[in-house]
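Dumping the structure here so I can ask a few things about it.
Heads up, one of the protein chains got dropped from this complex, but the rest are sitting where they should.
A, B and C label the chains in the order they appear, each numbered from 1.
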Amino acid sequence: MSDYRLVGKDFTPPDVTGKVTGKAKYAEDFRVDGMVFARMYTSPMAHARVTNIDTSAAEAMDGVVGILTADDVPEVEAPNAAILTNSPAYIGDPILAVAAETEQIAENAMAAIKIDMEPLPFVTDPLDSLIEGGANAREEGNVYARSQEGSGFRTIKWSKEQVDEFRAGKEPTGEFGSEWSYGDIDKAMADAELVFEEPFVTTGYAHMSMEPRTAMAYWENGKCYVHGSAQSQSFWMPGLARLLGVEVEEVVLISENTGGGFGSKIGAYPIAALPGWFSKKINRPVQLRVTREQEYYMGSARVGFQGWIRMGFAADGSILGSDVFIIEDIGANATGGDASSAGGAISLVYNAGAMRFRGLPVLTNTTPRGAQRGPGQNQIAAVMAPIMDKAAKQLSIDPVEIRKINATNNDSLVYSDRRTVTSAYMDEALDKGAEMFDWERRKNQPRKNGSKVRGLGIGQGYHSAGATGFDGLIRITPDGKLHVHTGVGNLGTYSYASTSRAAAEVLNFDWEDCEIHRGNSENNLPWNSYQAGSVSTFAHTRTNYVAAMDALRKMKAIAADTMGGEPDDYEIDGKRIFRSDNAAQGMSYGAIAARAIQLGGEYSGQTYPDDINAITKRSVENLAGTGLVGVAKDNLPQEGVIPGLACAFVEIEMDLETGKYEILDYVGIAECGSVLFPAGLAQQMKGGAVWGMGMAALERHVYDPQNGLPANIGYHQCGIPSYLDVPSVTRTSAVDLPDPQNPFGARGIGEPAMGCSVAALTSAISDALDGHIFGRTPVSPDMVVNHVTGRDQSFLPLQTNNF
Amino acid sequence: MNPQLSRRRFIKAVIASSVAAASSSGIHSALAQDRPRGAVERLISLNINGQTRRVDVSPQETLAHTLRYKLGLTGTKIGCNRGECGACTVIIDGVTNYSCSTLTHSVRTRAVQTVEGVQSADGSLHPVQQAFIDELSPQCGFCTPGQVMSAVALLQENPKPTRDEVRHAMAGNLCRCGAYDHYLNGVMRASGQNS
Amino acid sequence: MASFDVMPDVQLYQPVELDDALNLADELGDEGWLLGGGQDTYGWLKDRAKQPRAMIDLNGIEALHGISETNDGIEIGAATTLREIIRDERVNRDYSLLVEAAGRVASPQIRNVGTLGGNLSQDTRCWYYRRGLDCYRAGGNICYANGPESMNREHAVIGASRCVAVSPSDTATALVALEATMVARSVKGERTIAAEDFFVGPDTHITQMTSLKAGEILTAVRIPAKWAGKKFYFEKVADRDVWDFALVSIAVAMSMDGDTIGDSRFVCGGVACTPHRLTNVERAVRGKSLSEESAEAVAPMASEGTKPLNYNHFKLPLMENLVRRAMRG
Partner (left out) sequence: MDIATYKDDVWGQEVLRGVSWDLLWLVIVAAFVAIALHAIYEAMQKRGDKPSADGERVSRHGALNRAYHWVMAASIFVLLVTGIFPIVGLEFAWLEIHWIAGIVLTVIVAAHILMSLFSGELGSMSVGPGDVKEALDGNTKPGKYSPAQKSMHAVITVLTFLVIGSGILMFLQIDTPWWDRTNSMAEGMLGLVFFIHGISTLGLVGVICLHVYFALRPEKLFYTRSMIKGWISKDELAANHDPQRWTPDETT
């Protein structure tokens, strides 16, 4: 435990009050004079070419202000998502937008628009595209592979026999898109005491954040003001400017609050630029309220996996080799990377001795995919947990023990390039979880009670949890306040606030004397990381640390300059800087800030380091002369992978007659270095647990392959877990051992918080069913009932995007 | 529709009809011509958070739309507009409703409470709001106003609920961040009980 | 495709007298839309998948509200909310089956405004149909849910005819089990319909869920004293325990003579376009006691006559299991 004053302590983030009173403003809560409402017309076809658009009837309607089509916005090279398109590649791809005085008129106009389209072949399951004669989701090809050598379309087909063999659970022999490996995989398998193979499917599903990606924009004095639903603040700026076709300094992004993102709003997405283009065309402010159905269409979704894995275990339970093949369902637009990340997660979480990864990203005419909470890592976590249980059973090793045997620790080398880790304590996490969960007692308790049977599960989650090289920017003003400028973004993790406290900690400020500036790019924000990838905790405790250290250096220099002596003669406490040998000789923070303004130069931001980002530079320039400015790029040393780790223990009671299960107990343990903000950490661990529960049991894309229609377009159909689908109490804790590469010992946790949950559940489901491995997420009640009653499942092996 | 008949027969009924129109621009819709000549009442009084508000409401308008678009009460959020998430929950005569799935005309004679009306007159927070802050219940916060309303309505009716009663009473409010545990803690705290 | 989300122009009538409502319903005919709690209304209208000319709001009609005693049981006004039913002392005492079923409807907010009449009259949830497609049920000439690749996990396993949609109502199964009678009024007068005949299948009424005719209003539901206080069993299996409709549900009423079953009503929801009575099970359980043994004996009968689609054969064992559970007592 730390003995920091602020770091590691609970506090109330400044934006919470607005959230409980309804005063917190989200993108759709803003209104400006003359604003009109836009609505989108989206593709009714899964893959098509627009041949004619007739908007004459719509334009003739009273109250219709304008129409925006693909011709009005920049073209985008396929398969990247466009703002509007004439070559839609999934049902819901935006084709045009109408603006009117009211939403209702816009919709009336929409109903009067006639669009002629020429249908093209489409496909909703990667295997249906891969098989010879199968349709390609894009005219350019059916695979979009990204690699260091270059990205591009390819057309890859497998013979029917190859697809059938893959479906039958055999090692795929068809062509793949990318490969990496380390160690001698063949030797590892030959040496292994236990070798087995498992096929698996993890169906993709929509992010479905509570706030649809509404945006409003207008132009004023040559700048485009965008009220958006952004997961990141500064990180959005370059992309948003690019989408709007302007320079970064010509865009203002206001995003004080964002109703959830989960990876779907990391960078500026195309539709956020639609109101800007529309506003430019019709010269009125335009608000585009995205409907729930449209949020499903273009709100991003998790990449689906169809895969095969071969595992080789030594007699002592250690993993000698892991050979994994993953077909990624990347939807209609270019994304992916989940599969390779999944391979990396196997390497890291299970410390596999030798590894081979092969991947194949296949395009389908389903919604665009993107990063979703633990992209890749969490899919594979769900797959791996029952596999570890199977090995434990066959080798007669306790399931906790086999995980500890393979647990990553400080000495582990991970990934294909055999990198070190900054620190890792999965062993300790498992021990802590087992103790809290009372594993030893529970594993021996009776399991069956009438039609109900209990299952125990253990899951492990991982995501790299840090980034470096971003900027910190703080300011002390003559009124003695600390101003922390943060461009992290606010989607509810409160990391913007908890990382800001790092600066206050360094400078010995009371939290009451601190003010956070954020939520609007005109608030002079520094270049900060995306609030995603579990990075902000690690990245921005560091940026605020370096900025605060820069300020401290300047304070000492000013003190020495003003009061004599050397800078090192001074120290800080009680909102004062004073001589170490004579506390009476000092200045208040306010006074030192006033002095900094007098002195100018680097002290008050007139000059600044060369290596900071242009966005930070502009902010510093705007702030120059208003106080003592601390600004620096995070150049602190950093080496190796920064792991965010978590494990979970769960007990379920499954009713074999209904296929439903209740989660009786859930214990989640975070291994994220030192705890930065306990309540916030609990939030992430518990929220992640709910996400895992949704992925394990409920959430999936469903498409009718005959006509390409999506079934699960609303909140109700998507099956987001409700209060009654999760336990009333979830228990969480943390290992709380510091990471040496962060000034406060902290690493991130958001994503592993979910991975451990979905994994614990797939493990518990398998345990309840005597070790049966469905090899699939989600496991729905019908699958359990079919299994228990000895019926075939309704779907083909490895089929995806189905019920 | 025989206009004579409707006027004669509906002395006691209030007929709201599609005069149409977009409040801000005075645009008239296609239906304007064939509306019945019965009593048309678009300008109505609503009792919102204890105040009487006069507002021009089209017959098909939902309460969420009126609150957000006409009265500026944007604390009520539209998450799905389909009664499938609970972000738009308001209290009508003591009972929670999805305002996205309530016609404004159906609440003319009733007391509507939104998240903006939960704080007491002196501006101090409602115990539920304070407890949600203390328990760090909200994450992204978009569902929070709805969660507040469900919790306030529950505690009005049942000041000392069990955790399981809270869970069932709040069940019509989705939270995509998965902050359920923290909201339950908040409601238990607001009711003066240990969670 | 335009994706609609706001209410289009629709007239609204808010009569306070039933006669006024009946006249309106008569005049508007197919172009009128009866409005109860509205929870199965606004989605259709916002999507513009249904385009009535006017809504007739029935909530202001006092005569349609409340629960009263009759000579033979109780009568529940059609505009009575599910919340009121769930909290009614008498219904809880005598007809807890209905309380349990009503308690599993959707979510608290929906139960707060959802009416019994609306819950019984609601349209099917077939996702193809709900998408606004012009299928048989919408007056078209095709069923999208019943093709070789259709995603029809939630669809019918029995009683389908071209359309394979299922009845979504939880209270419907309970009321068929309780042998309720529906009271329908129109300007021509009143008619009563046995609950079983109130719900209609696609073989006869492919575009309707109930036998109500245009211009008719469901005014009340009468539950006979015959089943008051009898042995009941209700269970609903759904993916989520809030909002979701039954994959399969069962409502059972049994008249016990000591340990043995006399008359009984076994009704499954989520398997056919109407609440589906298991008459063969009802016959078989007569004279049996509630036990594991009799559960095993009758359970297999539950799925007799079914014809599953591609994705829903799990409903067969689920029906059997729910009968099994009801028979354990």
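Here, a contact is a pair of C-beta atoms (placed from the backbone, for glycine too) under 8 Å apart; a residue touches a chain by one contact, two chains touch by 3 or more.
The shown structure was predicted, so the numbers you read here are calculated from the model rather than taken from an experiment.
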Among the chains presented, those that the missing one touches: A, C
Residue in contact with the excluded chain [from C:11, C:59, C:119 or C:146]: C:146
Sole residue of C:61, C:120, C:133 or C:220 that reaches the chain not shown, by the stated touch rule: C:133
Contact with the hidden chain (one of A:44, A:285, A:643 or A:727): A:44
Residue ranges of chain C at the interface with the undisplayed chain: 1, 133-134, 139-144, 146-148, 150, 160-162, 203-205
Absent-chain interface as seen on chain A, which is shown: 44-45, 117, 119, 706-707, 709
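Just so it is clear, only the chains that are shown with their structure count from here on.
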Mean-CA-position distance for chain B and chain A (Å): 32
Distance between chain centroids, defined by C-alpha means - chain B, chain C (Å): 28
Multi-chain contact residues (two or more partners), chain B: 29, 81-82, 84, 168, 170-171
For chain C, residues that touch 2 or more chains besides their own: 5-9, 107, 241-243
Footprint of chain C on chain A - complex, ascending: 39-44, 91-92, 103-104, 107-108, 110-111, 113, 289, 291-294, 297, 451, 657-660, 697-698, 702-707, 709, 711, 713, 716-717, 719, 721-725, 780-783, 785-786, 788-789, 791, 794-795, 802-803
Complex contact set, residues of chain C against chain B: 5-17, 19-20, 23-24, 27-28, 35, 38-39, 42-43, 45-46, 54-55, 57, 59-60, 83, 106-110, 112-113, 241-243
Interfacial residue positions of chain B with respect to chain C in the complex: 1-2, 5-6, 9-10, 12-18, 20, 29-31, 35-36, 58-62, 65, 81-84, 86, 89, 95-98, 100-103, 105-106, 150, 168-172
